[in-house]
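The complex is shown incomplete by one protein chain, all other protein chains being positioned as in the whole.
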Amino acid sequence: MEVLGIWIAAFLTLCIFSFLYRDNPFYRFAEHLFIGLSVGYSIVVTIHQGFIPLAWEPLSEGVNALQSELTSEGTPETKEALSGLFKIIPIGIGLLFFARLSPRHTWLIRYPIAILIGFTAGAAIPNVLQASIFEQTYGTLTPFAAMHAGSLSTGDIVGAILITIGLICTLVYFFFSVEHQGPVGWLSKVGIAFLMIGFGAAFGNTVMGRVALLIHRVGFLINDWLGSIF
Amino acid sequence: MFEKLMNIDRRIIFVLVAVVVIIPTLIPIRLPTRVAEPTQKLYDYIDELPPGSTIIMAFDYGPSSLAEPEPMAKAVLQHCFNKDVRVIGITLYANMPTLADKLMQKIATENGAVYGEDYTFLGYRPGALQVILGMGTNIAGVFETDYHGTAIAEIPMMENITNYDQIDLLLDLAAGSSTEAWIIYANTRYNLKIAAGVTGVIIAQMYPYLQTNQLVGFMPGYLGATEYEKLLNAPGDGTIGLNTASFVHLLIIGLVALGNIAFFIQRRREE
Amino acid sequence: MKRQVPLALCFLFGIVMILTQFSPHSYSQGVYREVINWNLIINPFALILAVATLIQTHMTRIQRRTEHWQYSLVVFLGMAVMVLIGIPLGPQNSYVEWLYNNLQVPMDATMFSLLAFFIASAAYRAFRARTFEATLLLITALIVMMGNVPVGDLIWNSVLSWLPMEDGASKVRQWILDIPNLASRRGIILGVSLGVISQSIRIILGIERSYLGGGD
Partner (left out) sequence: MSKTTQCLIIYLVLCLSIGTAFSQGLAPPSNVAAVDTPNDDGSSITIKWDAAPEDSGISGYQILRRIAGSGLEEVGGMLPAGSTTYVDSTIEKGSAYVYIVRAVTETEATVESEETAPVKGTGEWFHMGKIPLFFGMILFSAAILWNLYDARSGKEIFVRRIPGLEAVDEALGRATEMGRSILYVLGLGQVDNVATIASMTILGQVARRTADYETPLLVPCNDPIVLNVVREMVKSSYLDEGRPDAYNEENIFFLTDSQFAYAAGVDGIMIREKPAAIFLQGTFYAESLIMAETGNSIGAIQIAGTDSEHQLPFFIAACDYTLIGEELYAATAYLSKDPMFLGSLKGQDWGKLVIFAAIVLGVILELSGVNWITTLLQRVR
């Protein structure tokens, strides 16, 4: 079974690599098989790691507790499990997603979507403001406090000043209410230069990442597959 | 001549890449590496944790990008098990639980760690934001059982753990924007300390968070894995991979240079 | 019913999430916990949407016999095998794990490893220093690439050994990432975050309604 697995994996790996020659039926077969399998696996995992523990189990425990409560065998534990019954409301709302299957009732999926979207937006506003705006601005200013205290090396002072200049100029580049002429134009030019260095850094690191993916696959083919033959 | 050189079939370049990867894979070499600040900070933080501390390791990547985070996970797990730091594994990726579960098991067996006492894997729950915020109020409210179905209450290492207040660090092994989500929601809202191990694509965007201490430290891609392995004095997949990557990098740098030289000559001729 | 109620729900959940961030009292924290719980329960159901869309797309392809429609059958085959074994037996079952480890993982990993090839060929044929901006980007990229791999320092130390700096490739890379890269990233983070917050405000206040989709 294990050897068979390695051979199948190697075959499918080669099917996908065959795309490098050109688009072909082997590649298309593997790609579609992959889409099917991965959606299937997501369904399985979402049911077993999502629906069942979060919705089904608390609910069924609640129902059992209700039964024993009605037959007056209630213990403190069953009282607690009874709270699982309240979950019937969010479960009901979640089930509205099935309205997607009926064109006439599709609008019902707006209810759960509205809740999820409102939740996300509400969580985002204060936390993003704190984490990404307040603290990023704070981090730009703290080196200057250290500079005042005289505890910063020359290299760090240059760094802090460059970061501040770069940040201000990048902000100017993404400022749309003023034409970029004169001093604003100059600042935005410096800003674009900083942006390009940033993108260049991302570019270089991305190359490392992509190469890593290939090395990993070639490692599999050579060590695990060919290694199992020779 | 130049026209021809510029328009060579890209498959020739593909063959070159394949050769440059296959040869060093067959004949591995090792070059010295330096350790930079982001990885050093993470290593120091974990190294200074008292025995019995607990960290969460979030496997937030999928099979498509496992090449980089996997060596990082191995190195940090090894470090934790040797330092007697407990590890709780989770994932926000639906296509990840099997891989993460097996990986933790493997490293634990190699280092003599015991399931339920030194480490546990809680598995996956849908909805990243909900899981991150929910675990901050009550971990058992999100993960009532571990991945294998054992109730949290029956796992010895989870005895004194209710929420992030008892967690010393969250290490996010990321191939997407999950680290930012952990920073924005777990660090800002609950003051949980965050560290990361990220794939090449997202390395550059981690630096602002490191400077503000919103990140304790992070491992930048293959390089980070190699650095961590060096600090542990245990070269592994990262070190082997990065050395192989050296040659591919040289090839790509050469190709960019060659392409641009041809481009400039062509442009001068046209003028 | 079709528009007002969803807008009201969105507003209600949004405002509750905002206010509970500012109120540490145990009552408001109780509400906060309950809201998170509701969302934890609702969220898994969203899978239905994704699966329904996928099935519909491929059903249409099969019905209309569009080009390569046969491959849509392969999608269904893969999904059916996984679901029929996985749902009754669970993801920890050894057959499911076998399929996952030997079919899904290798294909997923290989798909993205193709990119190493494409980057190499684009490096030769497309990445041109045609403008000042592109030149700056490419030079930075080359330095960072050199600094990322151990061979970079090796070359630096042997070719540029007359310079007073040892291991220059990785040091210059580190400086680029630490200073100019940090500055521009922070600029992007600030801009994007303002965008996210402004969008969230519009959503909660019902100004932005695109999530409701078309129709009445």
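Here the chain labels run A, B and C in written order, and each chain numbers its own residues starting at 1.
Going forward, contacts are C-beta pairs under 8 Å (C-beta built on N, C-alpha and C of every residue); 3 or more make two chains touch, one makes a residue touch a chain.
On a predicted model such as this, the values are computed, not experimentally measured, just so you know.
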In the full complex, displayed partners of the excluded chain: A, B, C
Touch list for chain C against the chain that is not drawn: 18, 21-29, 57, 60, 66, 68, 111-112, 114-115, 118-119, 121-122, 125-128, 130, 133-134, 137-138, 141, 188, 190-192, 194-195, 197-199, 201-202, 205, 207-208, 210-211, 213
Footprint left on chain A by the chain that the document does not show: 19, 22-23, 27-28, 31-32, 35, 125-126, 129-130, 133-135, 137-138, 140-142, 144-145, 147-148, 164, 167-168, 171-172, 174-180, 195-196, 199-200, 202-203, 206
Missing-chain contacts mapped onto chain B: 7, 10, 188, 191, 201-202, 205
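Operating definition for what follows: only the chains that are shown with their structure count from here on.
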Whole-Å gap separating chain A and chain C, where each centre is the average of the chain's CA atoms: 5
Intercentroid distance (Cα basis), chain B paired with chain A, Å: 14
Per-residue overlap in chain C, given as positions that touch at least 2 other chains: 21, 37, 39-40, 43-44, 46-47, 91, 96, 100-101, 104-105, 108-109, 111-113, 116-117, 119, 138, 141-142, 145, 148-149, 177-178, 181-182, 185-186, 188-189
Set of chain A residues in contact with two or more other chains: 20, 38, 41-42, 45-46, 49-50, 54, 119-120, 123-124, 127-128, 132, 136, 139, 163, 198, 201-202, 205-208, 210-211, 213-214, 216-217
Touching residues on chain A, where the partner in the complex is chain C: 1, 4-6, 8-10, 12-13, 16-17, 19-20, 28-51, 54-55, 87, 89-91, 93-98, 100-101, 106-107, 109-129, 132-133, 136-137, 139-140, 159, 162-167, 169-171, 173-174, 191-208, 210-211, 213-214, 216-217, 220
Complex interface listing, chain C residues touching chain A: 2-3, 5-7, 9-18, 21-22, 35, 37-52, 54, 68, 71-72, 74-83, 86-87, 90-91, 96, 98-117, 119, 133-134, 136-145, 147-149, 173, 176-194, 196-197, 199-201, 203-204, 211-213, 215
For the chain B and chain A complex, residues of the former touching the latter: 11, 14, 17-18, 21-22, 25-26, 64-68, 94-95, 97, 123-126, 129-130, 133, 143-145, 147, 183-185, 187-189, 199-201, 203-205, 208, 211-214, 220-223, 240-241, 244-245, 248-249, 252
